[in-house]
Each structure stands twice: as structure tokens, then as C-alpha cells.
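In this view, the complex is presented without one of its protein chains, the others remaining in place.
Read from first to last, the chains carry the letters A, B and C; within each, the first residue is number 1.
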Amino acid sequence: MAGSDDARVAEALDRLLTDHPPADTPHQDFWGAQFDAGLAWVQFPEGRGGLGVNPRFQAVVNDAIVDAGGSISNRRNNVLGIGMGAPVLVTHASEEHQDRLLRPMFTCEEIWCQLFSEPGAGSDLAGLATSAVEEDGTWIVNGQKVWTTLAHIAKWGLLVTRTDPDVPKHAGMTYFLLDMEAEGVDVRPLYQITGEAEFNEVYLDDVRIPDEHRIGEVGEGWSVAMTTLSNERVAIGSNIPERGDGMVKHAVAAWQEHGGDDPVARDTLTKFWIEYEAMRLTSIRANANRKAGNPGPEGSTGKLHWADLNKAVTEFGMDVKGAAGMLYPKGYEFTAPEASGTARDESLEQLYLRARANSIEGGTSEIMKNILGERVLGLPGEPRVDKNIPWKDVPRG
Amino acid sequence: MAGSDDARVAEALDRLLTDHPPADTPHQDFWGAQFDAGLAWVQFPEGRGGLGVNPRFQAVVNDAIVDAGGSISNRRNNVLGIGMGAPVLVTHASEEHQDRLLRPMFTCEEIWCQLFSEPGAGSDLAGLATSAVEEDGTWIVNGQKVWTTLAHIAKWGLLVTRTDPDVPKHAGMTYFLLDMEAEGVDVRPLYQITGEAEFNEVYLDDVRIPDEHRIGEVGEGWSVAMTTLSNERVAIGSNIPERGDGMVKHAVAAWQEHGGDDPVARDTLTKFWIEYEAMRLTSIRANANRKAGNPGPEGSTGKLHWADLNKAVTEFGMDVKGAAGMLYPKGYEFTAPEASGTARDESLEQLYLRARANSIEGGTSEIMKNILGERVLGLPGEPRVDKNIPWKDVPRG
Amino acid sequence: MAETDVVIDFTQTDEQQMLRELVSKWLGDRSESERVRELMDTEDGFDTAEWAELAEMGLLALPVPGELGGAGMGWTEVGVVAEEMGRRLLCAPWLSSAVLATAALLHVRGDVADELLGQLAAGERRATLAHRPDHTEVTFDGSTVTGTAGFVVDGVTADVVLLAVDHDGGTALVAVDAADLTATPLPVLDLTRKQAELAFDGAPATVVASDADGVLERAATVGAVVLANESVGGAQQVLETSVQYGRDRKQFGRAIGSYQALKHRMADTLKHVEAAKSAAYHAVRTLDTDDADETLVASAIAVSYCGQVYEQAAGDNIQNHGGIGFTWEHDAHLYFKRAKSSKLLFGSPTTWRAALADHLGF
Partner (left out) sequence: MAETDVVIDFTQTDEQQMLRELVSKWLGDRSESERVRELMDTEDGFDTAEWAELAEMGLLALPVPGELGGAGMGWTEVGVVAEEMGRRLLCAPWLSSAVLATAALLHVRGDVADELLGQLAAGERRATLAHRPDHTEVTFDGSTVTGTAGFVVDGVTADVVLLAVDHDGGTALVAVDAADLTATPLPVLDLTRKQAELAFDGAPATVVASDADGVLERAATVGAVVLANESVGGAQQVLETSVQYGRDRKQFGRAIGSYQALKHRMADTLKHVEAAKSAAYHAVRTLDTDDADETLVASAIAVSYCGQVYEQAAGDNIQNHGGIGFTWEHDAHLYFKRAKSSKLLFGSPTTWRAALADHLGF
């Protein structure tokens, strides 16, 4: 069986690369052809961008495309759609929605965003308060979402709401597709420590959502959201930097320009370089084990490890610059960039500030350690005070 | 009022130092005279070693004795008696017991130990399981205590037992004075990482304690024990090391012998030296503020800070020794020293091993951080699962 | 450096306590978050009316002798004020004029210096000092200076700039009028403290003191130690902010400060902040003594340790706040940037430690 899947993937891949040489095909056209070939999400059904095979083949496909000079940047540029929205759609949405939405998502014609976090519901996502009330087949939504990347350019949003405040928090949520162009959707830039606004606040004021845009049953929003989040890791995927690349590169550059002959800073720099390389090797090992169908804990520690180290190495790099470390040459500009700060290749100064969020966004380091401790190491959870009581009675603030 | 207390202390002190010149009086005789002068525990009633004045005068007294060439080493050598047992006696014990026990305690004629911790009750002292059952005015005690310093030379033990397993854990305990020479008391050395046995295990096998040795009411053991522990900080007191003394001294010595010209180790050593001095200055500041009747958080952080730093600096010192850091020249000897390891002036190698316990003994660093967070900073406690249920139903292990 | 000779005295006088309360109250009125944000977005970075108030309160010349118009107190009192200002991120050229320039002038004294001290005390003029020899390249020909000076605190708004220059085989302290130099604002990380690059092209320079050996070392030591006291104020403030948020903010039905991850981190911060205070308080007291050895030791301890502690506390404060701590609208980033800038303003902690290591014979 696996053998025949191997062959099917290889054949489809071969045909795709032959018929649409990636180096010579416009990205969007290529991604459309990739979708049609069933190589967008290989584990999806045929006709929905997949071949119905083991998802580990996706890494093979992606590597082959990159090797052939193609791009897989759609996965990053539309990460909330391709990485998280697609599995939700293919699992929970109607045939019509799947037909309508998956392809333009994969080609990046339609950008997606995720409307989960709220000012009062960060780590505790299931505590969210945005209400949706049904009136004659239409849902009226009110509330505020935050930390929504790409909301200012997104066509679609993945929205979780509270539809029943009288049941325990995980039981009273419902999941929707939100047309970001609908009336009452107000996207405002959220300026951050760098003066840029990668993120947005989204205010929802009597926004009307047709019931057909509901995903999953009423009250099932949490399990649908979990489909989304459990795909996050796959979405973040297998992008391995080159040796010495990433934030440590900027510290090395600072050292080369300003380090002089300070042996203490030299040793610290080398220590950072070593730990970055050990992490990078871990990513390579994790990918190899995933490809071999044998994933282990090495695949789960990266987020935490990079976050800690990114903060520390940029802090160090600024010190190495000496007096120049007191400067922020690009100035605080209050702009909204197209891509996320960690994806771009910016100055050390900007990365230094931007890295502060690495241990907060996408799950704080505290939550990551809970997950590693409980799910990977098997340690017991903490006593919970917010279970089995109505959401409206849970202390919030 | 304060003025007249000032005068009384000054007068008593003056007479004591004149009548019993500390430098020329045998320690034990001097301590007896000090007790009789009411300068042993100034806050205690007259006739019980005190003058009934504010305890902050004690620091003045101690400093004056040391300045006059006397010793206050009894406070350290019999710390569990003078520091913790005495306040319990003076608060809860009978007149007869106070008359009989306080003076020989202060002179170190009778050494005291504390029988609180158990293998199953470390940080969670109130979870202890040693049972005491009354039969005709005598209590029959069975159980095992651990981490009892000085038990092998002690005459008296401060013992907390479980007398009612059917009520919540804090409610079912009773406090006793234990004659360490009683039948059924078996003291065994507990060897530690250094091969030495500063601590003991104490096995209690049908030990009989007369009811008159009960301290406080039946079931009041926890609040009596709290009297003991709340005096721990005062007991540990105000011993300020000289600048550069303590464990950092050994790291400096290792550096001077083995460091060569390694600039990285030199910087690390200096960092340690600085942080030790900052801690030492904090102790001086805490003493000054205590004396001025204005104690603050600076008096509470020392235990945690020294523990962390002692571990780190000795670890570093061993590295500085290079290959010699793989040696333990004194060998593992399996002896029971008279004093505690942190009090003695030992080799770097031994301190390196001994320091591992600094963050465990006398309250783990985890518990210390809970205390600092909750009592000093005012952060909320964690949800508790062991309250309001019978002790026998609390999960243990 | 026998231990027994070293005076360590943490006594706080009633006068110091009153001063602390006075400053704290004034800052509460004048340096709330909104006001800081208004001022940091201006090029000058401060308000002249508030400067006049500081002068009126005597806060511009605390260690200056009474006969020159100062308060006749010591650097210890300056430390108290700095700590309170650090808590509120006061935007004002106080560090440059009332500390750095004042320290330089007090080091040399003399008629010219004394006159300027009087003007500074009265708030009539503001001065600064080119305090980074590693970024200062100026030559003095006896009457004019030519060259550049970098990282000059409040270099754009100072009325007069002090420079230590080579002169007659020694060091002279000279003063250049703002009108005679070109000041370019630097794009600072920390918007609440302005810095400038200065260019001098044959600028007329008044000799304040022709024999000013050690003036930069003294002024930088004073500046760094006062800044260490400012930093412990900032560190204390971010700790209190974290604690308050830890009590108020709830996730999973519990105050987040009840979780050990946050509680223990704050306990560690407390531990370091208390030690940093001790280091800063002792160091600033040595500035009022003649004990050069102890001043060196205590300064190196305070400057290197407090810089690190503030940086760590301010970074942890962002993390303790989660997402909101990373936004522009929350003050956490202002403290974070102030901490970094303060850590680097007078040279790196490594440099200060190296000086101490030399002194200790390591």
C-alpha cells in the first residue's frame, strides 16, 4: 500500500514539475497546478488539493519543488489559511465551501486570518467572550478580537464565538467563516514595541453571518478550533535555516563590526552560535524522524527554544554594539508591514525588539512548557478551577 | 516608653559586660550570666532570659557582646533550641518546663533538635504521618522523622505528631517535647552527597511520652509549630560575612591557583564576586532597617539568593580548577560532623557538593519563592486540593 | 582596601525621606504615562515650564554648595531623586545638566565653573557633557574647538556643552555655547532620553578649568552611579506593575500571578531588585566620601549589576504581561528601552567589571 502511494506521489510530482517547470511558471499559476495535481495537501481527498495519502509525503513534495527552483512561500504568506483553515474546511465545511474556497486559498488569491484571541482570552482561548446570537437563520456577532495577523488584507476570517454563556466554557462556543468585507467588521492596526503594526484589533459590531457560514454544529466551536490548532505545528513545518543564519547572524555581524578583541563577548557569541546550531540540527533530526514516520519529542521543543534564544542573542548583540546599541536607526514609523517580523530579514535593532514577542505569540513560553511537561513528558496537570461551571461564572479579567 | 527600654537594656548590658568581661569569661559561664541578666532573649519576660522589651534590642546586645570579644556562637550551635524551641516554650509550656529548660538551652548544656520533617512530609510539613495515641495519660508515638540535625547529640526534641487522622491536616496535630534518651528513639545517621552525615533519621517505635510533655492543646500542634517556624528567620539572624568571604572566596582561590589568564573565567568570577557583595550589602541594609524598626523585603530574599549563588559559584570554581575539578581530595569518609557543613570552612570540593542542599534545606527555593511571591509581593496563592478534607483522604506519596 | 576601613551606612535621613516624597508627588502630577508619551514625541523631549519647577524645588543643584545657589546636600540625595525619576521615566535633561555637567563643574570649581553652577542651579541655563571619550574627537587650540562628540545626552537642547580636551600636556575643561556648534539628534532606541551627535568647527570655547585632570572619570562615575539609582527605581516600578497585573489578570479562572511560572519569576526579580538597591544606595553614598578605592569598587558593583537587573526585570515585565506587554500603548516597552539604553550609556557592564577585577587583583 505504502509502496503504491509512494509511486502515486512520485508520478504526480514528476508530471507537475515537467508540465509546469517551477522556475519558469508564475508562482500563482504553479500553485494552482499544484492544487489540481493533488499536491497542495497530499493527505486531502482527490479534487480537494490532495491524493488521500500519508501527510508525511508533503515534505517530500515541498522539498522537490524548492529543489526545482519553485516557491512554497504561499504556505507562509497565507499560513492561517493553508496551515489552519484548510484542515478545518476539509473536515467540517460543506462541499460547496470546499470547492469555492480551497483553491484560491492555496494560490493566495484570498488571504485568510484567524479571529480567536481576545483581550480577555489570550492563553485561555476557551475563555473568549465575543457573542453570537441567532436571529432567523442569521447570527449577530459582537465583540473584539486581537492579535489577528493579516486581518487588514484578509478576505476570510476563521472566527470562534460564544453562543451559550450558561454552559462550561468549552461547551458554549460556535465556529464561523467570517467575510472580512462584511458590514460591522472594523480592522484597526495594533502598534507594537517596534512601532509597526503586524497585528490588528478587529472590532465586530452587529456583524451578520449567515448560518451557512457556520462550521460545525452550534456549541462545537471548541473542537473545530482544535482541528485548526492541531494543524499549527504541521503548518509551521519544516523550514530549516542555513547554518549560522537567523538572529545569530546579526549578532555575528555586530561582533565583526563592534566586537574588537573582547574575549568575553567572543565566548558568549560562540555559545549562542553553538546553541543555534544544536537547535537547527534538532529541526533537521525532527524532520528526518517525521519523514521516517517516527516523530519524537525533538519535534516539539523548537518553539520554546528559539523563543528563548532569539531574545537572548539579540539582547547580547545590542550590547556588543556598545554605544550604538542605544540607537534605533530606522526610527519608529508606525506602519503596517505585509509580512510578519520574524519572517523578514531586518536589522538587529528591530529583531531585538521584535523577538520580545517570540515567547508570547503562538502560545506563550509558559503555555509551551505546560504542553511539553504534560503532553510530552506525561506530568500531571494543575488543579482546574474553571471546569464544570458555567462560563459566565468563571472569574475573568 | 521606648526611651526607658533603651535605658534598661543599656544598663543591663553595661552591668553584664562589666561583671563578666566576655573576653575573660568561659563561654558557658558568660551565657548563664547573660540569661540571668535578661539579655538572652530580650523580648522574653524577666526571669526567663528576657526584659520584656522590643526584640530589636537583641541585635544591639549581640553586637555589643561580639565587640567586647565575647561569643554568640551558642545561637548557632544550639540554633534549634535558642532560635525555635525557646519561643515555643515561653509561649506554650508550663512554668516548670520554662524554669527547667530555658537556661541550660541557652548555655548549650542541653542541645535541642527538631523532629518535624518526614520522608512523606517535606515541603508539606502539615502532611506528616507520625502517629501519637493516648493511653492513660501517656502518648504512644510511632513513625519516622528525617533531616534532623543534631539529633545524635541532642537531649531534647521538638516533635510534631498526628493525633487525629479524621480531620483536615492542619487540625489533627499535637506538639510534644521528646526526651531523646527515651526508649524506642533510634537515631541513625543519614549520609549525604558528601559522604558525611550532618543529618539523621529518627525512628520512633512505641515511644512513650508523658502528657505533661505535651506543648499546647491536643490538635493545636500546627499553630505551636508555626510559633517555632516564624522564629526561624530571627534565629538565623544577622551574621554578616566579611567582604569577599564565604563560598566566593574559594572560587577566587581556585582562580588564583588555576585560572591562568582566561579572561572569560575572570569576568565570570568578577560577576560572582559582585553579586555576593550585593547580597552582603543587602544583609547589612536589612539589619540596619530592622534595627531602625523599619524592616522591608530586603530582609526576606537572602535565603533564596545565597542558595542559588552558592550552587553556581562552586560549580564555576570546580570548572576553574580544570582537570583538578575531577578530584575529591578528602575522599568520601562517611562520618558525622559536629556542625553543619555550611557553617564550617571546608574545601571548595566539599562546598560544591554541600551547596546542592542550600536550595532544599530550611525550605526549598520553590517554597521560598512561593512565600516571597505571596507574603512579600502579595500575589494570590494556588488552588488547594488538600484543604477541608480529612488528612487520611489527602493523596500522599 | 581593608574591609574594616570601608564605611557602609544605609541610614536614611528624614530629610532624604521628605525629598523622596516631594519628588514622588511632583512626578505623580507631571510624569504620568500620557505626559511621558507627549514629551518623548517632541524633538526637545522635555518641557521648559516643568524645568523651571524643578529649579524652584531645588532639584537641579542638590549637591551644589549653598553659596552658589545649590541645596548644599550630597550625591546621596541626588540618588534618591534619580530613583524616583526612574520609576516615572521623567523626560527632562536632568541627568545631563544636574548630574553630568554639575559633577564635572564641581570637580574643577573656580570662578567660571561656579558662575555656571549658579546658572544651572537657577534653571537659567542647561549644560551637558561630552562624556564618552571613545566617541569624542576634538582638538582645542587655546580658544576654539574642532571635531565631533557622539552620544551626548540632551546635546540638542543644552545651552552649553562641556568638553574635556587635551591642553598643555594635561586636560582642560572647556565650554562651548550651543549657538556655536551643530547638534544632530540621534535616532535613539529610548525616546525618553534624547542624545545627539555634535560637530564643532572652530567653535569658540571658554576655558572653565585649565587643570581638569580626571574630570571625565569623575563625572562618568557620578553619572553612572546616579543612573544605577535611577535604574533600581525603574526595576522596582516594573516589578510592581507585574505584580499588579498578576493580581488583576485572570486566565483559566485564576489570577495569573497565582501560577508559579509568574510568581517565581517575580520572586526572582524581587531578589535581584533588593540586591541592586543595596548596591546602588551604597555606591551613591561613596560619592560623598573621599574614599577613592571604595568609590571604584562600589561603582563597579552598582553600575554593572543594576544595569543587568533592570534589563532583566524590564524584559520579564513584558513577558509577565503577555500580548499587551508587547504593544506600543502599554508602558512596558518604554521601561525596556530605558533599561537597555541605561545599561550602555556609560560603557558596558563588562568594562566596569574589568576595572573591578584589576582593582581586586583577579
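Couple of notes before you dig in:
Convention: a residue touches a chain if its C-beta (ideal position, glycine included) is under 8 Å from a C-beta of that chain, and two chains touch if they have at least 3 such contacts.
No experiment lies behind these values; they were computed from the predicted model shown.
Among A:188, A:271 or A:330, the one in contact with the hidden chain is A:271.
Considering the full assembly, C:264 is the residue among C:167, C:218 or C:264 that touches the omitted chain. If you put the missing chain back, the residues of subunit C touching it would be 259-261, 264.
For subunit A, the residues touching the chain absent from view are 242-244, 252, 255, 259, 266-267, 269-271, 273-275, 277-279, 281-282, 284-285, 288-289, 292, 297-298, 301, 304-305, 366, 368-370, 372-374, 376-383.
The chain not shown here touches subunit B at positions 117, 119, 121-124, 127, 146-147, 190-193, 195, 262, 264-265, 311, 315, 318-319, 322-323, 325-332, 349, 353, 356-357, 359-361, 364-366, 369, 384-386, 394-397.
In this text, only the chains that are shown with their structure count from here on.
The most central chain, judged by the distance from its Cα centroid to the centroid of all protein Cα atoms shown, is C. Each chain gets a centre from the mean of its Cα atoms; for subunit A and subunit B, those two points are 52 Å apart.
Chain contacts: subunit C has residues 254-255, 259, 262, 350 touching two or more partner chains. Multi-chain contact residues of subunit B (touching two or more other chains) are listed as 267, 382-383.
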